[in-house]
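Here the complex is missing one protein chain, while the rest keep their positions.
The first chain written gets the first letter, and so on, giving A and B; residue counts start at 1 in each chain.
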Amino acid sequence: MTTSAILQAINGTSLAALLFLLASGFTLTFGLMRVVNMAHGAYYLLGGYIGLSLAERTGSFAVAIVGGGASIVVLGYLIDRFLIRHTGDNHLAQVLLTVGVAFIIGDVALAMWGGDALKVPVPPFLRGAMELPGGLVYPTYRFVLILFGVFVGAVLWILYRKTQIGAVVRAGVDDREQVSATGINVDRLFVLVSAVASFLAGMAGVVGGAFLALYPGAEWEILVVALVVVIVGGLGSLEGAMVGALIVGLLDAYGRWLLPEFSYFVLFGPMAVLLLVRPRGIFGRAS
Amino acid sequence: MALSAIEVGDLTKDFGGLRAVDRVSLRVAAGERRVLIGPNGAGKTTLFHCITGTLRTSAGRVSLFGRDVTHLAEHRRTALGMGRTFQISNVFTDLSLLENLVLAIIGTDRRKWVMHRSVGTFEAVRAKAREGLELVALAHRANDAAKFLSYGERRQLELALALNSDPRVLFLDEPCAGLSPSERHSISRMIGELPRDITVLMIEHDMDVALRLADRVTVLHRGRVILEGTPTEVQTNPEVREVYFGRV
Partner (left out) sequence: MPKAARILPALVVLAAAVLLPRVVGPFWLGLVTQMYVFGLLALSVDLLLGHAGLFSLCHASFFAVSAYTTAILQVRHAVPTALAAPAGILAGTILGLVFGLAVRTRGVYFILITIAFGYVVWGVAHRWSSFTGGDNGVTNVPFPALGTLRVESPTEYYYLVLAVLVLCTIGYRVLVASPFGLTLRGIKASETRMRSLGYHSDLHLYVAFVVSAALASLAGVLYVYYNRFVNPVAASFPISVEVALMAIVGGTGTIVGPFIGSGIILGLRNWVSSFFELYASVMGLVFIGVVLWAPDGVVGLVVRLWARAVKAWTR
């Protein structure tokens, strides 16, 4: 029984790694630019599909990851520049606009890749299972995903907390006007952060598409779970995305294992508790 | 000793590392006109927010008419008879002037929960709202949306909202800010003519207005009370002059 419990913990953590990739971009985009981008899930899906095609064509997983991420950087930039820019601080407008974009991306993806569930091919050295300390056998890919998630998290954290640029971004999250008053080109900062968020989303699609499948509707399922992460962790907080991802990932894994028909209820739990006790999230700031 | 309308004991408010209000104690007697003065950043508005309940104190006590309200939510303090104006006009811009006043009037009235009759049927409330507008000379614009008012007219509406919530204690945050001399004159006259069963605590920058209306003055500097006394005492005090005008 405990073996299963530990297995679920690892499952949950690997899902958390994936969720972190998606949630971190979403939360930083909101924290700095006050933009709610509901197309983030569609970025995930499209990035995944593009990565899939690249992997099939070149046989390289690395190319797939980079290509999937880069393609979304371009798409994300165009959407920011020509569409989202017109919504200013109006969150309602942003939600509607980006939902519309997501609908379009979803249909385009359906037309190009069809309705069947597809998986991104995993490179040979990541296939199969590996033996973990304690004699547990676990799928290699999902375990490496955890390491990858930790790596990306560490890089982001160092950039955010320990570098000059990170300091500027953090200052911008605190007070946008003050940062632009100091002469820093805020627009370029926004483009940079947005690009990082887009890259992470597209990359997450490839990385996630290798063990969860890619299919029409997946973009909304993953987005909603990422939203729960952001709600629990607090909008605008990188640490919140990390902690939230872990909580949600573990809850989801245990929920699916123990109460498969009610696993969505399990997601509801933490949000309800939060609303009663701390509505702005664990690391969220009072607006 | 007579019951104080407002009593503040060792009130402190911190924002992270910044101490905006530092162990301020105050006692305002019922019916008194107290003016709070002090340079910008002295913590006057923050102190107001703490007393009215808009912000939570970091330490200290607040009482209204002998009742400890330190942990009471803002809307409950209003129910005890608190009315306030904001430093930056905070009126209902999308609603008509009449609707603005109706909201002020039924704020602490159970009729605000009525769902089965339109506001139009509450004749007494509407009449009272019109009276409230007449008092600030805005009755002719009763059906205009508040967003079409000029700056001075908004300050008048702001005052009308506070007055019509049936207050026993009125907190006025720079009611004359940004007004022309004649507007200033008419607002300060209105405040001067308020009945003595309303206690007034006012923040004001304009020394003339402050000294003319005040019974007593409290001077705040860097979050602390540095002096409290009659208008004359405060005006002639060297420390106050230094704080306002620099070293002489």
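Keep in mind that, in the parts below, a contact is a pair of C-beta atoms (placed from the backbone, for glycine too) under 8 Å apart; a residue touches a chain by one contact, two chains touch by 3 or more.
Worth saying up front: this structure is predicted, and the values here are computed from it rather than measured.
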Based on the whole complex, identify which of B:12, B:58 or B:93 touches the chain you can't see. B:93
Residue numbers in chain A that touch the chain omitted from display: 30, 36, 83, 86-87, 91-93, 95-97, 99-104, 106-108, 110-111, 220, 224, 227-228, 230-231, 235, 260-265, 267-268, 271-272, 275-276, 279-281, 284, 287
List the residues of chain B that touch the chain left out of this view. 52, 54, 73-75, 78-79, 83-84, 86, 90-95, 99, 102-104, 106-108, 111-120, 122, 161, 165
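Methods note: only the chains that are shown with their structure count from here on.
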Quick check: how many Å separate the C-alpha centres of chain A and chain B? 48
